[in-house]
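Structure below; questions to follow.
Every protein chain of the complex appears in place save one, which is left out.
Each chain gets a letter, A, B and C, in the order it is written, and its residues are counted from 1.
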Amino acid sequence: MMWIVLAVFTPLLGVPLLALLPRARVAGWVNLGLSALSLAGALGLAAQVLMHGTLAAHGFRVDAFNVYLVVLTAFVGLTTAVFSRPYMHYVHAEEKRVGARGMRLYHSMYQGFLFTMLLALTTDNLGILWVAVEGATLATVLLVSLYRTPAAIEAAWKYFILCGVGIAQALFGTVALYFAAQHVLPAGANGLSWSTLYAIAPQLEPRVMVVAFVFLLVGYGTKVGLVPLHSWLPDAHSEGPTPMSAVLSGLLLNVALYAVVRMKMLTDAALASSATPGLAGHLLMGFGLLTFLTAVISLHRRRDIKRLFSYSSIEHMGLMSFGFGVGGPLATFAALLHMLVHALTKSSIFVTVGHATHIARTQRIERIRGLIRTQPAVGWGLLLGVAAIAGFPPFGIFTSEFLLLAATMQAWPWLTPLLVLGLVVACAGLFRSAQPMVFGAAPPGQYPVRANMLPVALHLALVLLLGIAIPAALAHWLDQATRLITGSGLL
Amino acid sequence: MSAAALTLPLAEAAVLAALASAAVSPLAARWPRALSLLAFPLLGLAAVCALAAGTLALGFDVAQGAVLPLGLPWLPWQLSVDPLAGVFLLMLGAVLLPVSVYGPGYAREFRNGRDSLATLGVSTGLFVAGMLGVLLAADAYLFMVAWELMSLASYFLVCFQHEHADHRRAAFVYLLLAHVAGLLILLAFGVLAAAGGGFSFAAMRAAHPDALWAAIAFALALAGFGAKAGLVPLHVWLPEAHPAAPSHISALMSAVMLKVALYGFLRVTFDLLGVPQWGYGVTLVVVGSASAVLGVLLALQQSDLKRLLAYSSIENLGIVFLALGLAQIFQAAGHPALAALALLAALYQALNHALLKGLLFLGAGAVLHGAHTRSLDRLGGLLRRMPRTGWMFLIGCLGMAAVPPLNGFVSEWLTFQAALQAWRLHDGLLRILVPLAAAALALTAALAATVFVRAYGIAFLGRARSRSTRHAHEVGGGMLAGQALLVAGIAVAALLPGPLLGLLGRAALQLTGSAPAGTGWLWLTPLDPATSSYAPLPILAVLLAVGALGVLLLRPRQGAAVRRADPWDCGYAPPTPRMQYSAAGFAQPQRRVFAPAYALRETTAADRHEVEVGDRTWVWLYRPLGMLADRAADLARRAQAGHVRRYLAWSLITLLVLLWIVS
Amino acid sequence: MSLAALPLLDQAVLVLAAMALFSAFALLAQSRLLAAIHVFAWQGLLVAAVAALMGAASGDVNLYVSAAITLALKVLLIPWMLHRLLRRLALERQADPLAHPALTLLAAAAIVVFADWVAAPVAQFEHSATRNVIAISLAVVLLGLLMMVVRRQALAQVLGFMAMENGLLLAAVASTHGMPLVVELGVAFDVLVAMVLFGVFFLQIKDSIDSLDVDRLSQLSASIEQDEEPEPRP
Partner (left out) sequence: MDRFLSLAAALLQPLLLLAAAPLLAGLVRRIKARLQNRRGAPLLTPYRDLRKLFGKEAVVARTASPLFRAAPYVVFAATLLAAAALPVFSTVLPGARIADAIALIGLLGLARFMLVLAGLDAGTPFGGMGAAREMLVTSFAEPALLLVIFTLAMTTHTTNLAGMADATLGGTTVLRPSYLFALAALLMVGVAECGRIPVDNPATHLELTMIHEGMLLEYSGRHLALMDWAAQLKLLLFAMLTVDLFLPWGLATRADPLALLLALPLLALKLALLAALLAVSETVLAKMRVFRVPGYLTLAFLLALLGLLSHVILEAAL
């Protein structure tokens, strides 16, 4: 329990603390320290779960499915904090784009965001989950408009409105779920506790569950960035400060997807005996495929580097949704693994992109040139990151895509050509933009910046490791999670 | 323990050595000599290990396997080595060793350039490790990892000198097609795994997918490996990428990487897929002939030495696949002996191409090093300025032109012998098709001779066409030694085909269940002496004897009665280098005759006539695809119009539609 | 069962729900912002009343709480804040006429039918008399969304958003006698914060594009991203 408190509520503590802390320079360090504490808590939690299995108490539930996401969230939170300290200092002190108040807001909301993420992951109560996800929007929306440029404000507004609407729909779904539960549960039982619901899921009324799932899917799907609900995502990523983009891509999308999958588990159980048992899966697959294909096409002819990579995030979210939709142990395992590696890779890419934009002093792709000459570390970071995200081994994303393709080949062989086509188009789109940025002669007047590539190296090393050999403990977790979701494991 | 037991350990040692070479290369950033003192020697070590492992695997006909504690929890990486892998280990080692000798000298000129030596070393090491990994992999997952590692590393090598725009473009095209190939192969494995219920090759071998899925797997494998092997129409990356890479890398890519693709294809089609189909054979024959003819026709028109070599690689791989098609046909028709013969022809052709093309690319590198240009129209008369390189290059050209007593002729001869057994087939279509393929092969051979006469004559003979060429100098000892090693290899392959074929026969035995007879050390009689026989050693002996006799008899009576004079100028002004036949002029007649095969653009100005010979596949296939992608991108962008209300509308519509669907 | 057979309280609930639905229409059609805010307040009041009545009917304390929260938030606090914003932005006289009023209302009617059709299976195994309120609440939610689609005024969009919230509340109240308290509080808190943030944004948007017309917030459209430069950052 204490681990949970340490992991989840340390950031909450940080919110007022950093809001009041005047010195931006110190705030950076405090931010880092708090994230580190939270990570420590998450690791302790992980160890506990590894030893004693699922832990459910006081309205929290930590099982194999969310424990590795908790660790991931805390980890990415920390590394991004490491990156954001010098980055935001540069923005604050050199570029003068953010004032002291802005910095306070930024650091405080950064912790607030982490808190909502961790809360959403660990809570057992679907209502709280909803509150937390909505809270995440509220925490980040002001950060998106941190720079106060018209573009930033516009992006933030769209983000706010669209996610608000989506989340409202999710609430309706939650209500419907509660409604269905009330007819099965005895009075007084907590009809929003996921554990309870999962226990009685088979008895839930299918017709209600279907409607509920649709609302939940559209609602949380908006936050996942499923096409056609994705429109907010590129704007929010491209206009906010880069560390925000990193955590948005790396964490928020994952958590939203996590919510969707939890709901899918309930729906599947409820519909098992109905006329359309696989409905939830099929919806998810359809959304996933549509998202994936739209995103890969959108990767072409981009002008803004951050938009480019936000579309790549959409693409991968589509792949994961597709994987969860396909169902079955192999596909689910692949999707779970993909959540992990994508978060790591994408956040590392955004870190690199942050440095790159500082080197070139613009986000316009055609003005970023010859990074590998100006600052080899950044250039290679970007190149390797892109190679990893495009699915080249020995990076981990290849592993998950390999498994996903294999699973699809077994379950829906005729969909594999679409996936492959998409992957090729994606690779083309990414490299046709990334290669000119990395290679070639550097334009005159482009100088290296003080960059901390530690997070990038760390993330890419982890992704590499996952591509070469998955540690036994992690494999065990993922397998447990697979069992949890599909009922059967691989190991 | 017996020598045979060492096979797999040796192969693993080779991989480790390659990885070690990659690991030490970063030192070169601080200490440039690290490359020549550590990285390349380690590569040489890897080559020796590979050679030894390959020889053992073939010699003792071993089949060993091992499981690594890596990979997925339920799918650990599996290694194995068998005669088939042995053949390609042999090739890899035979080319890698010279390259590792040649490399330091060639890399020296990058030392004070801006391109990082560390990158070169690391990528080379990983590249080699990837190729070795592909050869040793015994499960689809490790295979794919190694395969893509190979592609990625070679991509870095292609855009090593990335300040040239065309190198960047080449690298992009290469990477893209490599990715396409990789995914297609992945799908092929997916099909096999779905049938066999496992990703280990053993499981796939055991399972037999039904006809439709088998055909799909075959098509996917052909497209995937074919793209990497440079089969038409997926060959476009090859002539771009090979010239862009540093020459010793070009040698590796052209001589070894294409063979690794060939290995993969053999592994999937002949080993894993099992049941042979004459339909597969026909496909292979057609694709192979097309690649051979188109490749040689385009090679004939190139004015860039390395591009020319690259196109000739396409031609050679085409011939190899043609022979594979014959093997598949004979196997399906129930003539395992003939299948083995055709397969041997293919393997031998591959081996020869590896040695010859390795030598030629190293030679081209030497030319680039000595004369600082690759363009035939700026070269000339190098034989007198770079004699050693020149004579070795001549050997390479003779081999490529497939004239006896060189090795190129042996494999061509074997292919013809296999094709001429078509009369044993019963199916009418095949009986016509196979001779037609032989005809295409004959045409290819003749044109190939033209290609290399042209290349050698223009580059090494005649008079220098530019200042830089006039001041060309012979390259250093290491680079010469590298080429010399390959020449030695070529000599063995040319003069002792019997024993070599005996070794390769093990692989043929593994795949076709039959090994050809009569591969004595002197006489090569693959079928039976009455049918056909070939003996390179006597031929060479007689040639030398007659030549020597002639020199002896005709030794001038008094002193050296050879007078030097100006060449004949028909009584007008003495000829200048510019009056020599140009590369474009030499190939002009063929350009006329085979015009349909080219995308020609001729421009005649007042004083000069310029010709651009393009590849039609670009015009017909790739440009449209690119435009299609951009169209789609614009369409997708229009959906992202930027009005928040429209986005909200999307949300509403989605919700309603879904509700409607489920209700 | 027939309407007449229902207890008076339930009948009253149905009447109020119907009025809530009507208020949603009114909100959709009302072009003057000031009036729209008032309508919104009334809608909140109706929802609160429904909650209270059902509390009376079922004797569920929970419902009184949510009624109180709604009253405080939706009837008093938020309308008041909107008022202040309106004054600060000098938008009292501002009108935001619909492009195609007839069409919009037609669509709204269609949506109500659709909502009923969707909610029918959900409702039919609920045995309390107020089951059809679910359909109403769904309609209110969708109408709120529709309003956000058709209104160009940022402030009007916020009203739509809040109307959706009302619909949700109505649904929660009618179908499940309110959510657990902690959730109710959490939702209320979120809504409040959201409202504050909206206020902040109005000011930011106002001084960035000097209007609250969301259609002018379209410079991020990808077509621009394609061709021209975004203007340099300050």
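Basically, contacts are C-beta pairs under 8 Å (C-beta built on N, C-alpha and C of every residue); 3 or more make two chains touch, one makes a residue touch a chain.
Note that the structure is a prediction, hence the values are computed from the model and not measured.
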In the full complex, displayed partners of the excluded chain: B
Which of B:29, B:207, B:290 or B:443 contacts the chain that the document leaves out: B:443
Listed residues B:30, B:114, B:592 or B:608, member touching the removed chain: B:592
Among B:9, B:26, B:73 or B:575, the residue in touch with the chain that has been omitted: B:575
Selected from B:404, B:498 or B:642 as touching the chain missing from the view: B:404
Interface with the undisplayed chain - residues on subunit B: 380-381, 383-384, 387, 390, 394, 398, 401-404, 409, 413, 416-417, 419-420, 422-423, 428, 431-432, 435, 438-439, 442-443, 445-447, 449-450, 453-454, 456-458, 460-463, 523, 529-535, 538-539, 542-543, 546-547, 550-551, 554, 556, 561-570, 575, 577, 579-581, 585-590, 592-593
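What we mean here is this: only the chains that are shown with their structure count from here on.
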Longest centre-to-centre distance from subunit A, chain (CA-based): B
Contact-richer chain pair [A-C vs B-C]: A-C
Chain occupying the most central position, where position means C-alpha average: A
Subunit A and subunit B, separation of their C-alpha mean positions in angstrom: 44
Cα-centroid distance, subunit B relative to subunit C, in whole angstrom: 69
Shared-contact residues (touching 2 or more other chains) in subunit B: 634, 637, 640, 644, 648, 651, 655, 659, 663
Multi-partner residues of subunit A (at least 2 other chains): 157-158, 161, 165, 169, 211, 234, 298, 301
Subunit A partner contacts - residues on subunit B that touch it in the complex: 69-74, 114, 116, 141, 144-145, 148-149, 151-152, 159, 162-163, 165, 168, 171-172, 175-176, 179-180, 183-184, 186-187, 190-191, 193-194, 199, 629-630, 632-637, 639-640, 644, 647-648, 650-651, 654-655, 658-659, 662-663
Footprint of subunit A on subunit C - complex, ascending: 118-119, 121-122, 125-126, 134, 138, 141, 145, 148, 154, 157, 161, 164-165, 167-168, 171-172, 175-176, 179-180, 182-183, 186-187, 189-190, 193-194, 197-198, 200-201, 204-205, 208-209, 214, 217-220, 222, 225-226, 229-231, 233-234
In the complex, subunit A residues that touch subunit B: 157-158, 161-162, 165-166, 169, 210-211, 214-215, 217-218, 222, 228-229, 231-232, 234, 279, 283, 294, 297-301, 372-373, 376, 387, 390, 392-394, 398-399, 402-403, 405-406, 409-410, 413, 416-417, 420, 423-425, 427-429, 431-432, 435-436, 439-441, 467-470, 472, 475, 479, 490-491
